[in-house]
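The structure's right below; bear with me while I get my questions together.
Every protein chain of the complex appears in place save one, which is left out.
Naming follows writing order (A, B and C), and every chain is counted from residue 1.
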């Protein structure tokens, strides 16, 4: 594992930042200071951390309403995100977006949408623009398992494959859409086989193996920069929190804590943290806590937008 | 081939009726009596003829704006169809539908839509109703290759497969959407492989072999009546006419007459006709010509709807 | 509102639920489909328990495929069933527009009366607590633009049940626009199945000085505003159109003929909205001879922001309604109610989740 060391640290820092930010959000939440519904991805952070790791500043990512991780992994401004959750003027969308519509155009974070699946073709459009401008940037678009049921997903994959666009499709398959299990929504679990029929590389990761995911993404991102077209990754994963809100909900009867335990044993945040030199880890952890404290401070002390700003940004 | 005799005649009669009706339409067209854009399926008739042959009166079919064949093969009233094309009050939709929206509720012909792909989920809805009512009818829905690119096609297949609905999806792949070749629209030709990933039987017929198509459809329609769920058939075929209108258009440069010649050599109307006892055939042909003449007569002599009827049927 | 016995106070969501349940009991061909209708939250309570009563063949969730699922519901309706298709937010109907506008609305006509589409589409408008751009839209006017569709907007628990039952009995596609912030409000609701007639505006409160037409959640806001106005000696007549399409404008015209003033308060944008339609019908009315003073209030002409400081000025409120009405009554009025006077209890209480 020696050769992985520097990337280990970087990956840990990403996973830990996302985990700790979301835990902080969950903690603040009952105070009602966060003026926004929050969809936490605790337990799923390793996917976006691994896949985004090798992206450049000029590359794009697109997440969903469950997008804190994607935003942060791509280098989105934490202060601006926290302020956005608080509804403040200093937020990444000046208080117009809340948690569900994070955006950081400077860091290549495409604006996220709360209408499931709609970000997928928008991300493909960014890839089309890249190709038209003859750049060699790439796009990574994240989606839930539910999103793949939307017609626009099939339409988007087909178009990206026809034009060999530089876009990596990533399905974070937590096997739930809100509370509905995948068996009620997918006729079969053969999504990677289906994607392969579009003539693109397609792979399923049934385990939270951050390094395999990282490797695969890296390889295919490089392929894409050479103009070899899209790829598809499915990562089976587990959502620790309730669908929306700060709590866990294993007591609600629609799923059992047992299935969760197996996943928690494989928690990447834990295992990756334990694999690091304790001193290094302590330094990273401290940096993260400082960042978070600063972001909360920033959000709390920022002003709300003035009512007069209501009509700002209706038209460009 | 002896065992096929009765069905040979029945199939020939269907193919010939559709062929001759469409030829008659093309002939009348320049007179401007037909008040409707017409999408002819000359050369493709064998598909719907073969597949619909074993359906019962209580079963449903759904076609497209290119739907004369599906309508007639299911036993739709020829007089009412012709009158509809003429815009007459005696038309199957009292002059509100034209050629693109044929319907014959009594014969199980689901109303057709001119918005590509939209008939597919509507047909699935009929299959759902059948299942809910615990009947053992089936639905056959026809679509072009272009229609399969619409998101609602993927959504529909998935839903039908989840619920094991009694519906047969048939793609009439003439490799054109208007004038656009399939290569510009499909990332790969692997649609049957894609359909198989939904866990349903899927088969491609690359040749106009009416008997194989008939056999396959028959087998799977029987399967469906036992509650074993949907199946998918792709029939590669060739459109002789221009996309819309009465003419051929090989002179337009977007496709060559050469590719057509191979298909015309395999014309099912011809080969099936030749395989019949000439006397039987002559009888069938005569019956068809009489029917067509009567239908034209009926259409020409029917009245137009009165202007006062404009507001009839807005609400049920 | 009712002469039936067995009235009980019921919450709006309970009334919706009871309406669905009784409609399903009444007719075996009624079924309920839509994302999450069978989970333990049951569309904020409005479908809770139904899967237990009627089984998974008649109450089932769907894949996330709004477009095709709408087509499926339409097809089932054509084949003799009576589906209720539920969407937790009205914004998502934008995914179903093709099926609703090009198929559901048109089939009966386009197919010459040979088929019917007895489809009910239930949708909920969201508001507050950071719902924002894509979880807050009242898009009823788009549907009212299309012949062949009907759209109703229950503003209280009584109507919620009665309109639901009537929607299921109707042989046409009917969109029921519910409102999230009304879900906790209570009204007396008869136990028996009953229906609220389509195409009949309801006069909620009589008055002579000004007519206030209010839609969906705005009815409650208008009632509050009317109380404030009454304290100032201005007597508002409040009308709830109940059904957006078909719209009974005659009741409104008669009221305006009496008051000479009209304020329309919609839970939607104004431009090309039902508020414009009502304003136009009054302006074009043959029975009104004087020039009427008309104003419209609704969503600000912006996308809905999430932060409360902007959201507060995005929506009409009892305050903005009272001020607008007061100015219509007398342009020289300078009175403004205090914030405190205006607060509506149910709004203070709402804290999500969705």
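In this section, a contact is a pair of C-beta atoms (placed from the backbone, for glycine too) under 8 Å apart; a residue touches a chain by one contact, two chains touch by 3 or more.
The shown structure was predicted, so the numbers you read here are calculated from the model rather than taken from an experiment.
**Student:** Give me the visible chains that the unshown chain touches, in label order.
**Tutor:** Contacts of the unshown chain, counting the full complex: A, B, C.
**Student:** Of C:134, C:243 or C:317, which residue touches the hidden chain?
**Tutor:** Residue touching the chain left out of view: C:134.
**Student:** Contact with the hidden chain only, please: which chain A residues?
**Tutor:** So the residues of chain A touching the missing chain come out as 60, 91-97, 101, 103-105, 110-111, 113, 115, 118, 120-130, 132-133, 151-152, 155-156, 158-159, 162, 312-316.
**Student:** In the complete complex, which positions of chain C touch the hidden chain?
**Tutor:** So the residues of chain C touching the unseen chain are 67, 91-92, 94-95, 97-98, 101-102, 105-106, 109-110, 132-134, 137, 139, 141-142, 144-148, 245, 247, 268-269, 271-277, 279-280, 282-284, 289-292, 294-296, 301-303, 305.
**Student:** Write the list of chain B residues that the hidden chain touches.
**Tutor:** 32, 35-37, 87-88, 91, 95-101, 113-117, 146-147, 149-151, 177-180, 184-186, 244-245, 252-254, 304-307, 309-311, 314
We adopt the following convention: only the chains that are shown with their structure count from here on.
**Student:** Name the shape of the chain contact graph, picking from line, ring, star, complete and other.
**Tutor:** Looks like everything touches everything, fully connected.
**Student:** Between chain B and chain C, tell me the centre distance in angstrom, where each centre is the average of that chain's C-alpha atoms.
**Tutor:** Those two chain centres are 42 Å apart.
**Student:** How many angstrom lie between the centres of chain A and chain C, each centre taken as the mean Cα position?
**Tutor:** Here the centre of chain C sits 36 Å away from the centre of chain A.
**Student:** Need the CA-centroid distance for the pair chain A / chain B, whole Å please.
**Tutor:** 46
**Student:** Mind pulling the chain B residues that touch 2 or more other chains?
**Tutor:** 151-152, 155, 158, 162
**Student:** When you check chain C against every other chain, which residues touch at least two of them?
**Tutor:** Counting only residues that touch two or more other chains, chain C contributes 62-63, 65, 67-68.
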